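The complex appears here without one of its protein chains, the remainder shown in place.
Naming follows writing order (A and B), and every chain is counted from residue 1.
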Amino acid sequence: MGFWRFVLKKALIYFSVLIAAMTILYIFTFPILQQVIAKSINYGVAQYEQALFKYSHHLNITQVNIEVEKYKEYLISAYGLNQPIINKYFIQMYNLLRFNFGDAYFLQAPSGSREVSAIIAYYLPNTILLFTTASILFIIAGTIIGLLSANSKFWEKVVAVIAVVHSSLPTWWLGFILLAALAYSVKVFPPGGMVSVPPPKNPFDYGLSVLDHMALPLLSIFIVNVGGFAYIVRSLVASTLKEDFVITAKARGLSDSRILYRHVLRTASPSIATQAILVLTGSLSGSITTEIVFEWPGVGYLTYLAINQNDLPVILGITYVLTIVLLVGLFLGELVYGLLDPRIKVGE
Amino acid sequence: MSKRSLSFSYYLKEFLSSKLAIAGLVILIILLIFTGIALSIPSKVYSSWNNPAAWSEYPEHVPPAWMSIFYPGKYFTTEKLSPTYISSMSYGKNLYVVTVNYQFSWNKTLPPYNVFFFVSYNTSPIEEIIYWTKPDGYTLEISVPSTTYNMPFDLTSIRTDILNYITSVTGKTPSLVNSTVLSSALFNSPKSNLTITEQGKYLVKIEIASSSPIKITNSSILLIGNSYGLMGTDYFGRPVALGVLLGLPNALEIGALTSIIAVLVGVFAGGIAGYLGGNKDSGIQWVTLVFLALPILPFLVAVSFAVRPSLTLEALLIAFLSWPGYAIIARSAALSIKSNSFVEADKLLGIPSYRVFFTHFMPRLIPITVAYMALGVPAGILTAETLAFLGIAPADIVTWGGILNSAETYQAQVNGWWWWVVFPGLMIVIVAIPFILIGFAVERVALGER
Partner (left out) sequence: MLLEVKNLKIYFYTKRGVVKAVDSVNLNVDKGEIVGLAGESGSGKSTIGYGIMRLVPFPGKIVDGQVLFKGEDILKMDEDTFRKNYRWKKIAMVFQGSMSGFTPVFKIKDQIIEVLKLHGWNGDYEERVRELFKMVNMDPILADKYPHELSGGQKQRAFIAMALALNPELLIADEPTTALDVIVQENILNLLKRLRKDLGISIIFITHDLALLSEISDRDYILYAGKVMESGPSEVIFKRPRHPYTQALIESIATLDKDVIKGIPGSMPDLSNPPTGCRFNTRCPFAKDICFKEEPKMKIFSDGDEVACWLY
């Protein structure tokens, strides 16, 4: 009972956070959106005016102007430009919740749809594939290295060094270097994209091709992030080792390795899981930028395309989607923490 | 237990006892010296960065000059030639001819990247011809088009005659006409179909004929090297080393600004949350979550569509979304201070809550604040450079991310221009290191206090 109340409470909190975050985003992008709409209205009106002049000779100047004015009014109300801000705000929020981001300015999805949500829906799974795989790998590796370093001076030094790497190396730059080194100088891996062109028909070969293309970006994300996470795990484990129950565990005859890998790990795992989620949210930005270098068709690459084409609706859609991804991640993190820590699961 | 003083001098001593901290400080000082150098560069040079014409005399996308250590003879830098002698002749009253003579030896295995001719005089000539004699004795006659009289020109301006020469030797017209191809015509042997460079003595004669007396005001020849500088050049011929240097103050400034603001706001928020507890704590945590949820990169991209941020504004925006991380850390630090401190005792003594907060509580958070201010700088720099890489940066400033953006646009990795990619990125790493070392050292001291 206690646990489900916990889940419900957290879900409500996260939902309210989502609304608040979107509101902030709205506040920041509202002016430019209005500007852009006004520009396209003016453009539409000018075109209409020109068409009138060209094709309707029977109307005189005043009549033309009246028609143009009427059209302008029509466009303004169609775009909702004349509504009070509050209305516009609620409409926008409602749309966002339904994942309706409107149409892109220039880009379109391979299926031909101009809807931003369709475009993002095409690119997002690729990002999730790359990022999730890389994350699982570096979290597991980081946890193992972090645990090892709690008792070993050698691993402790290793962790310190690679933690420095983590804080200073841009993922996308490492990707750049790896690409230049391993895909162009020494042609070990393919130079970008997600799958070879033309894609293999056989699903097994297709899968292999994807793995082949994923190797370098995966390596970049892994190298940059594994050290930081190992350092975090090491700190958590080290501070857990200072707790009383460790001495009492040793007193009752448990071996050091058993204490570390069962008792300490299990006790620290809620915090480790929370940190893992936080680290994921932090490494997401670097990873999606890496997509650009490798032309991996994910959300990062889409962002790059959208920037070059000044396609604001796409950017807004991506921001929203990533916010949701982050919030879902944090929410899951809290759930996992609750599950792993019996003090919450059984309720206090 | 002896009482340990929480004074600044104690912290300083503990901090300086760490070897890594000293190393960090040393590197930081070196960086600051370079920043000073960068800031003293005249703004003319700075603004010329975005003007490709200013770099026309620089070889484009060439590797660093020190490559000649590894490949002697293959890599060389730009050489300036002065005339060996100038002779003038007059034929009657209406014909004056001046000949500017150059002589040089060429013993490299590759031709120069380009050749620039500087000849200026005081009249308008009838004719200007270059006689280019190769070591094998063959002389090539190149006429200078009248459109380029009395101004500097390179090989592409006189390509017509050179291209004819190439066709006569190889039988084909080159599909790609750039300075390297034209230069190979002037320096490579016809016997090898213009592929192998002729080493030896070269003679260049520039003959100018005019109807009035000619006075040469300036003349020189520039043999453009195929390597340049400490870090090579980019697609436009701009020295990468200069770009790296110019980017340094910007990187440091934005990193420091972002870090200071984000950490101050974060520690304050987290400290208050930890101190007050209860509903106010949950409230602050909620706000923290809201800002934590917004993804920095797409958000900043979206905002920059509306307004091109200045350096300060960009720092503010990044800090705007970075402070939650520090708030979380500060809050847990605050909670542990609260649990083993005299907060309750002070409150019982009747000191008002807010006074306890400022005089006793917050000062205990200072060490960790300083630590994270240091550690936050690399994070700020990384975010700023990532944004620059995406093409979002304050207008008209040089950033390492911006340099890497060009590198990506012009496919540096495909063309093998490794220096363009390696050095700017390496700087991002190098500049982060002293802050990390210092930050870790301060953190160690701060945690040791407990």
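We take it that contacts are C-beta pairs under 8 Å (C-beta built on N, C-alpha and C of every residue); 3 or more make two chains touch, one makes a residue touch a chain.
All values reported here derive from a predicted model rather than from experimental measurement.
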| item | value |
| --- | --- |
| Visible contact partners (per top-of-document touch definition) of the missing chain | A |
| Listed residues A:Y43, A:F106 or A:F245, member touching the removed chain | A:F245 |
| Residue among A:T29, A:N126, A:T267 or A:T323 that touches the chain left out of view | A:T267 |
| For subunit A, the residues touching the chain missing from this view | 243-245, 247-255, 258, 263, 266-267, 269, 340-343, 346, 348 |
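The rule is short, and it goes like this: only the chains that are shown with their structure count from here on.
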| item | value |
| --- | --- |
| Whole-Å gap separating subunit A and subunit B, where each centre is the average of the chain's CA atoms | 30 |
| Interface residues, subunit B side, partner subunit A - complex | 286, 289-299, 301-303, 305-306, 325, 328, 375, 378-379, 382-383, 385-386, 389-392, 404, 407-408, 412-414, 416, 418, 421-422, 425, 428-429, 432-433, 436-437 |
| Subunit A to subunit B touching residues, read off their complex | 13-14, 16-18, 20-21, 24-25, 28-29, 31-32, 164, 167-170, 172-173, 176-177, 179-180, 183-185, 191, 278, 281-282, 284-286, 288-289, 292-293, 303-304, 307-308, 310, 312, 315-316, 318-319, 322-323, 326-327, 330 |
